[in-house]
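Notes follow once the structure below has been shown.
Omission of a single protein chain aside, the complex is shown with its protein chains in their original locations.
Coming up: chain A.
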Amino acid sequence: MSQTPILESRSLHRTFGAVVAAKDINVAIHAGEVVGVIGSNGAGKTTFINMVTGFLPPSAGEIMFNGRSILGLAPRKITRMGMARSFQVAQLFPELTVLDNMLVALSIAESPLPSFLRPLRTPERVEKAEATLKEFGVAAFRDHQVTAVPQGTRKLVDIAMALIANPKMLLLDEPTSGVAVEEKFPLMDSVMEVVRRHGVTVLFVEHDMEIVARYVSRILAFYAGEVIADGPPDQVLDDAKVRELVVGHGHGGHGRARRSS
């Protein structure tokens, strides 16, 4: 593990009027880690993710990515520095096919100023997009319009689009939300296998404690805009405060989960 964190927040603070959504958040994530973010609704998880990805400016504090301040940068600039994200509701281009969604993501990754005359569908791009779809096990849907594919597949395409730019870090916002119970583990298996192969650092927000316990190496537990626990899953999920304030408050109805790996 390298000394300089890949992502670091220092005294991050955010208020919405009188509401404190994030309070003195100090987090350092190192390359190679898979970090889970847990917390009840309104705990500050999404505010944290939105600040880190440039969607929401913090009221105070500093955010460093790869040793550089990313405060005030637009989301696209942060993406181009190597931080990609997926969304709670898969954010795709509904009128395009799965392959074209991937090709749009790839062409943007190749150049922030898309070409006026170079076709989107070049053999090299199609080959790379297909290879990524294969990695995620969704190549069979390449010519389907994204609205016509199952929810789990849409989630995977959403994550594949984020990953095709070869990011250093991937932020997953509730990757299994809206996915059928029986699809959750196969989906996460696919995702985690691919991110491990690519050596990507992962930070993901998740309500399902079984998913969190199984896939992460570290948990950040949020409550009322603060990080109340930070450490290995066993330690955090055994923490009395976390059990009382976070896990016990109906996170997917799983209660405390055991690590299965």
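We take it that a contact is a pair of C-beta atoms (placed from the backbone, for glycine too) under 8 Å apart; a residue touches a chain by one contact, two chains touch by 3 or more; residues count from 1.
Operating definition for what follows: contacts and distances are computed from a predicted model.
According to its UniProt record, the chain left out of view corresponds to "ABC transporter permease" among "2-oxoglutarate ferredoxin oxidoreductase subunit alpha", "ATP synthase F0 subunit C", "Stage V sporulation protein AC (SpoVAC)" or "ABC transporter permease". Screening A:Leu120, A:Met192 or A:Ala224 against the full complex identifies A:Leu120 as the residue touching the chain left out. Check A:His13, A:His30 or A:Arg80 against the missing chain and you find that the one touching it is A:Arg80.
Even with one chain removed from view, chain A keeps its contact list with that chain: residues 53, 74-76, 79-80, 84-85, 87, 91-96, 100, 103-105, 107-109, 111-121, 161-162, 165.
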